[in-house]
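With one protein chain held back, the other chains of the complex are shown just where they sit.
Just so it is clear, A, B and C label the chains in written order, and each chain counts residues from 1 on its own.
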C-alpha cells in the first residue's frame, strides 16, 4: 500500500480541519509532490467537471483520465481545451494502481461496484461518485444497487460538512447523491437538534435540471420533451429517497421532478415543529451547524434560488415557519458541483489536507 | 336587463349540459344572433388568449376589446393579425353596457372590483378572470382583496366541471385562479368521496411558468433571472392557498414556485388515505367524477407532464398510492387556458348554451 | 383509380382558389362524404401535428394512422387523448389503398421514397412531408436523396401560396422543407419582380428550434447540449440549400443553426437591390404577392419574431433596406406547422376543395 496519507500529516499545506473556517485561498506546498489523481470516466458530465476543477488545483496532478470507449478516447474534449489538454485513455486498473494516489470514479454503478474494492485493496484512495456504495443497509443495497457485492474497508459517506473527520481518514468515500446532498444539509441539523416533531411527515419535493439524468441520449432527455415541460418521476420509489432516509434515520416522502434547466436542484421540504416555535430557534440550529462552513449559506426568509448556486459548490438554505409549526425549508445546489464533482473535490481536499475550498471558489 | 339568457333556452344550438359528453364539434346556430362579447383588458396575456379563442367561436361576436392605455390601444397586436384585426379601444363602461351581452374582465383586481358590479347591475353577464370575487369569506377577502367592496348578485365560482349547473344560470362568474384550478380538480372528488383521511396534512407543491406572473416587466420576470433558475415564492402566505382551502373546506399547505418555462402549471399534491386503500379505489372516484368531461384526462400512474396540456384546455391528472396510504396526485394545466382564458370560454359556453368544447379543441 | 377529384368539383364546399381571400371559416359539406385520410408515421412530431389538425377538420375522416413499431402502436398518444382517440396500426399498404383517399407521409425519406409511387399508382393522393421528392434535378436528387428512384406522375412542389393551381390538380404533393418554406416565401416575389440585383450574393442565415431535428434521441438533441447553447451545422452543404436554389433559380449561401427553443424558424436573408431603391418598392412587391393570402403576414420594418407564429400556420415577413441597396429580410414560421404539417393540411384543403384555412386558424 502507498502510505501517502498518515495521521497528523497533510500533503498540501495546513489542513482545513472539521471546525476550521476554510475560506483562505489555497497555498501550494512546494515541499510536497502533487497528489497523483486518476479520473475513471472522464467524459461524462461529472467527469468533465472533475477535470475542470482539478486542472486548476495547485496540489494535484491529473495522472490518468479514462474513457470507456476507444472512440471517445480518441477525440478530445473541446470544452476543456486549453484547460486540460491531456489524453483520454482506456480504463486500465493496473495503470491506475501504479500511477495514482487517489481515483475518482465517475462511472455507472456497476462499473464502480467492481472497480472500487480492487483499488482500495491496492492502497489507492477512492472517491466514488456513483451510488454503488452509498447505502449501508444490506437489504436496501440489494434492492437498489444489486451490482454491489462487497463494501470496501475504510468507507465513509462523504457529506463533507457532516462527516469531515471521517472523510479525513477515509480510504474510500461514497460521494452523496445530488438530491440527498440538498436534502440532508437542510434537514440533518434540525433532526439532530430535536426541533422537528417526531411522528409527523417529512416531505421532500425536489426539482432537478436535466444534467442529473446523465449524458446518454434518451426520449426523456430530448430537448423537445423537456423544454416548456415538467414532470414528476420515480414517485414513491426513488433510491435517493432511501439514501435520504439513511442520512436522517427517519422515513420521508421523496418526489423528484425534471425541470427545463440544465444544472441545479431545488428541494422544497415540508416538516413540522412544535406550534409557536420561533423562526429564531430554527435559525440558531442552522447557524450553529454551518457558520464555520464556507459552502453552506443560510439565507433565511430570503428564499434561495438556483441561479445563485449554479456553477458553484454552494448549498443555499432558506426557510419559513408559521405559528402552527409548519416548517418549509428550501435548499438549492448545483447538482454537478455540490451534488457531485464539487463535493468530491471538497472531500479530496479534506483527505489530502488541502484547504477545503481549494479549486472550488 | 337584457333578458338574453332564459331558462330552458340556449343561444347557440343544443346545450352541453352538466352530464353530457361534450366532444361533438360546435354547431353554429343560424337562427340566433351571435352573442355580443366585450373583453376588458385585451392586451395582457389572458386578454390575448381570449381574443384568439373567441375569434374562432361561431356563436359569438367580439363587439369590444379594450386597452387601458391610449398607447397600446393605438398599436395592433401583431401575434393576432389575420386572426382578429379589430380595434382596441379605451375602456368605456357605457359602451360596454350598450354594446355587449357578456363581458370578460381580464383586468387587475382593483379595476375588476370596481367594474364588475356596475356591469352586472346593468344586466350584462360578467366572467371575471381577476381574483377580486373568488373568496366568499368576508374576512379572507378583506385581507387578500381589500379592493373588493361588494359582491354582485348571481355570482358563481366557475370551476366548470364542478359547478356547471350554477354557471349555466349565473349572472357573473368568478373564474378560478390557475393554481386552484389544477389543485381543486385533483382533490375535490377525493375529499367529497371521503377517501382522504381527515386530520392529515394536505400539501400542494405547485410549479408555474412565468406567464402566470403577468406581462408587466419586473426583475423577477427578467429572462436572465428565470432562465436556468427556479425559486419558491409566497411561501406560507399566497392567496391562492386560501382559494384552494375554500374549494376544499379544509386547510392545506400551498407553495408556489416559478420555473423556467412560459406556460403551464404542475401541482404535486401530498395526501393520505387509509393504509391498504387500493389504487383502484382512487381511480374509481376520479373516473366517476370526470368520465363525462372532455377537459379532464385521467392518466393514473403514467404521470402527466406539462407539454401534453400546453396550448390546450385540458387538465391531466395522475396519481400513485402506496401500501401505507401515502397518496401523491400530480395535476397539470396550461395556466393561461384551463387556468384562465380557456376555462373562461368554457364557462361562457355553458352560460350561452353552446357546446362546452366550442373553440376549445 | 378512385375518381374522387374531378375538375370543377370540390368535395367540401366552395374551393379556396388561388386568388381568393380565404379567411372565412370552413363550411362542412353535408352532401359529400368526408375525405378518408391516412397518416403514415403518426407518432413523430409532424405526424402528431397532423392528427391534431385533422381531428378538428370537418371535411375529413382519419381512416388510418400508422406507426412503424408494434411497441409504439400499442401505446396511445397521451397528448392527443380526447382529441384523437383512434388506434395506431402497423403500416399496411393494401389497407391504405383500400381505406383512404389521401395519405400524408410523415416518414423517413427512404420509407417515403418507396411508398409514395405505389400509392399514387393506385389512385391514392399523396402529400409527402419527407424530402424524397422535393428535388426535380436528377443529379441533385441522386446526391441528397439517393433512396428516391422514381418520381410519380402528377407531382407538385407544394409551396401553397406560389403553386396553388398546380396543387389543386396534383396527384401528389412534395411538401416543402421547413427552411425552404421560410426562405422562398420571402425571396420568390422579389426575385420574380426583378428587384433583386442579379450577380450579387444571397445569404440565408437560418435558425431553427430543435423539433426540426426530429424525435429520435441523439447527443445533438440532448437537452443539456442545446440549452444555453447554439451552433451552426451543415455549413456549406445542407440539402435544404439545394431546395432553396431550385425554388429561386439562383445560387444561395445557406447556413442553418440549432437554437434552444422547440418550435420555430427565423431566417435572416441578405440580398441587394439597386442603391436608392425605396422601402416602398419592396413593400409593393410583397403586398402584391401576398395580400390575398391569409397565412403570410407582412410586418415591414416591425421585424417579425418566432413567438408570434409558434403554434400557427403563419409566415411573418419583415424587411429593411438602406440607401446602398442592402436588403435584409426576416422570415419566421413554426417549423412543424407552416414548415411541415400545417402547410400539408393547407395543401390538402386546396386539393379537396375546402376553404384553405380550414382547421388552421
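Heads up, the rule we're going with is that a contact is a pair of C-beta atoms (placed from the backbone, for glycine too) under 8 Å apart; a residue touches a chain by one contact, two chains touch by 3 or more.
Quick caveat, the model's predicted, so the values are computed rather than measured.
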Sole contact to the chain not displayed, among B:226, B:273, B:303 or B:350: B:226
Per the touch definition above, residue among C:56, C:118 or C:257 touching the missing chain: C:257
Touching residues on subunit B - with respect to the absent chain: 45, 210-211, 215, 217-219, 221-228, 260-262
Positions on subunit C contacted by the hidden chain, ascending: 201, 203, 205, 207, 209, 225, 227-233, 235-236, 253, 255, 257, 259-264, 266, 268, 270, 303-307, 310, 320-322, 326, 328, 330, 332
Touching residues on subunit A - with respect to the absent chain: 23, 25, 55-56, 58, 78-79, 81-83, 227-228, 294-295, 297, 299, 302, 304, 307-308, 311, 314, 316, 361
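Keep in mind that, in the parts below, only the chains that are shown with their structure count from here on.
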Taking each chain's C-alpha mean as its centre, the one farthest from subunit C: A
Distance-to-centre winner among chains (Cα means, whole assembly as reference): B
Where subunit A and subunit C are represented by their mean Cα positions, the distance between them in whole Å: 48
For subunit B paired with subunit C, centre-to-centre distance based on mean C-alpha positions, whole Å: 35
Whole-Å gap between the CA centroids of subunit A and subunit B: 42
Sequence positions of subunit A contacting 2 or more other chains: 225, 227-228, 260-262
